[in-house]
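Before we start, here is the structure in question, set down as structure tokens.
Heads up, one of the protein chains got dropped from this complex, but the rest are sitting where they should.
Read from first to last, the chains carry the letters A and B; within each, the first residue is number 1.
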Amino acid sequence: MDRIGIEELIRELSTLDYQKMYNNDFLLTWEKSNDEIAATFTVAEILRGMREQNISSRVFDSGLGVSLFRDNSTRTRFSFTSACNLLGLEVQDLDEGKSQIAHGETVRETANMISFMADVIGIRDDMYIGKGNTYMRNVAASVQAGHDEGVLEQRPTLVNLQCDIDHPTQSMADMLHLINYFGGVENLAGKKIAMSWAYSPSYGKPLSVPQGVIGLMTRFGMDVLLAHPKGYEVMGDVEEVAARQAAESGGSFSKTNSMAEAFAGADIVYPKSWAPFAAMEQRTELYGNGDFDSIKSLEQELLAQNKNHMDWTCTEELMATTHNGSALYMHCLPADITGVSCEHGEVEASVFDRYRVPQYKEASYKPYIIAAMIFLSKMKNSADVLQKLLAENRSRVL
Amino acid sequence: MDRIGIEELIRELSTLDYQKMYNNDFLLTWEKSNDEIAATFTVAEILRGMREQNISSRVFDSGLGVSLFRDNSTRTRFSFTSACNLLGLEVQDLDEGKSQIAHGETVRETANMISFMADVIGIRDDMYIGKGNTYMRNVAASVQAGHDEGVLEQRPTLVNLQCDIDHPTQSMADMLHLINYFGGVENLAGKKIAMSWAYSPSYGKPLSVPQGVIGLMTRFGMDVLLAHPKGYEVMGDVEEVAARQAAESGGSFSKTNSMAEAFAGADIVYPKSWAPFAAMEQRTELYGNGDFDSIKSLEQELLAQNKNHMDWTCTEELMATTHNGSALYMHCLPADITGVSCEHGEVEASVFDRYRVPQYKEASYKPYIIAAMIFLSKMKNSADVLQKLLAENRSRVL
Partner (left out) sequence: MDRIGIEELIRELSTLDYQKMYNNDFLLTWEKSNDEIAATFTVAEILRGMREQNISSRVFDSGLGVSLFRDNSTRTRFSFTSACNLLGLEVQDLDEGKSQIAHGETVRETANMISFMADVIGIRDDMYIGKGNTYMRNVAASVQAGHDEGVLEQRPTLVNLQCDIDHPTQSMADMLHLINYFGGVENLAGKKIAMSWAYSPSYGKPLSVPQGVIGLMTRFGMDVLLAHPKGYEVMGDVEEVAARQAAESGGSFSKTNSMAEAFAGADIVYPKSWAPFAAMEQRTELYGNGDFDSIKSLEQELLAQNKNHMDWTCTEELMATTHNGSALYMHCLPADITGVSCEHGEVEASVFDRYRVPQYKEASYKPYIIAAMIFLSKMKNSADVLQKLLAENRSRVL
């Protein structure tokens, strides 16, 4: 993208109503207006364009981005660091293993203690149903109170790096990939996307990816089909959101228990394993009771249950049934690839390989999406600031 | 604080004699002159004011702050990182678990190897009596020698992030809180502060907090009372410092074995658990001998001994006996709160809750105190540099 393209996007941005994002968190995509979602994509594209043109988008001369990962992570960790660094923030990780968080210490206390100079907080907490998003809201309320009470000079804003409900940095990156792949958001109306469960030999993968996808992709007039074996339901609340949004956008949201039906004629397929919501709820309860023996048996049960559905896998045969036999294959990575990372997995190696480059591009949007979320939450008037950066034309690399 | 307030503080700073802080370490508050202590508070306030006014105080275009934590830490770690980042230094942690420090490797070698581009080194080493502060002095001597011998181009300065003797970044933050709470250092003379032991179900908490408090607060004309059960004595050397300073400042330093006596009429109370000095000395010796069985029995003994003093807890009843029933409650956090973080602890939940906001403010001074310590040790003329930063008026956030 050249400077003229960037200027055009800044003009587009200035027509959108995104002021409420300032000093606000990004926790669930469906809490954001259409304009706010569009602004996020636009700022992400502008930041990408500026970096391509070697124009610095460093808006912080100093400042901290605090990260808290309650689950292993490579992609999201690197994306968050990249995003912070692009804007001038240094990342300080809250490694709960190395910290002195006392037994019984309130979220309010920890949140304030790490935030004296924090501009943004990114949290990944996706392991327990009912916990992750709630925790993020507690942190947000705590730093808001801290700011109101005069403890914190600035109010750090939160970015949800994956919770039990949504994975907005993933679904937004996925969506930006679709927008670019199909040559514009206007080309997505009427496209059929199959978000499908797929078999994996591992257990308990988070539901936030399928939920994030149906909770976002239904906004753009697409026909969104959620497919899974019986028993692998996702959260009902998110399905309601998806249905409502599909109706509003002129698209549709439907469900099926057949992978074949989902793939037939699809323009986009997203086959991915996840754990059943009901089982995850049960697991959270067992965990709360410290009943680790029952957790172990539950795991065995779920793995056995998975094995009943080994035919839910993305084969070349299935791919041939998609629109023109050439649906776009998507995955949040890492994928369980049959014969590569496991004996039987979510996808056949030849399908995965064929879509390797598009998948990497899909992933490449995440740092920019995160940077855009931070930018819009910390800059009072993002369009003006971007215009200023463009005018200053400071080199990122000398 | 507005620009005029900041300018006034810079003028105040320029009347103080703090030149010896340049290229020097901050290891014990009582090694610093009254002017140097005042300069540290003043620079901390100026840096806070500048940050509030969105004026960048980035004085390093590149540079490293090395941290070494030999004990878990959240608050101090985040404070050190925040301070370094505010001034433009990136933190590189010396994680001894991930390092290749050889068996028998000298402090001199490690200190030089990590310091080729280090501007500041922050160390927390508070676990063993006679060890932490000694280690810091060995590091300081090593980098001084390295600089003198031409190995190191710059001499990194040290900040004591807590040792066996003092916790200067804590006590200085505590003191700056008092100065602000009571509306100026001049209002502190004659105030009664009770540094009191309190019961905790955990074992072996460092002595550096009570020692740091009596070693600093006695400089300002206050009546400092140290209260603890028999057997919970702190280091005699620090008590001598406290007594001498109290005499010089027109205040007093006294001791009691009654919490009630300490609280009666106090303006400020600081109830906090710590381990007995004699037991900690014994533990250090056992550790040196690798006598882990005896360490275990000692721990059991000490926990049993603690249990004899469960009445040493900060209750509403005790708080009612303080000056106007409204003494300022202080804690370095995290506190052991009865019914919250433990069954019986240092403080009743209602007392803690009532003083939650002031405590968080107390903690909020630590990053600025550390930044001020670094600033004064690395800038040749701090007042001039601050004036220059103010004149440049570069935005911290665009």
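Criterion: contacts are C-beta pairs under 8 Å (C-beta built on N, C-alpha and C of every residue); 3 or more make two chains touch, one makes a residue touch a chain.
For clarity, every value in this text was computed on a predicted model and none was experimentally measured.
Participant: Among A:I101, A:A264, A:L303 or A:L333, single out the residue that touches the unshown chain.
Facilitator: Answering carefully, the residue with contact to the hidden chain is A:L333.
Participant: Touching the hidden chain in the complete assembly: which of B:I114, B:M127 or B:L398 does that?
Facilitator: Per the contact definition at the top, the residue touching the missing chain is B:I114.
Participant: State which residues belonging to chain B touch the missing partner chain.
Facilitator: Residues of chain B in contact with the hidden chain: 59-64, 66, 90, 92, 94, 98-106, 108-110, 112-114, 116-119, 146, 149-153, 378-379, 385, 388-389.
Participant: Tell me where the left-out chain touches chain A, residue by residue.
Facilitator: 48, 51-52, 56-58, 69, 71-75, 77-79, 81-82, 85-88, 90-91, 333-337, 340-342, 356-357, 360-361, 363-364, 366-367, 394-398
The rule is simple: only the chains that are shown with their structure count from here on.
Participant: Between chain A and chain B, what distance separates the C-alpha centroids? Give it in angstrom.
Facilitator: Each chain's C-alpha centroid was found; their separation is 41 Å.
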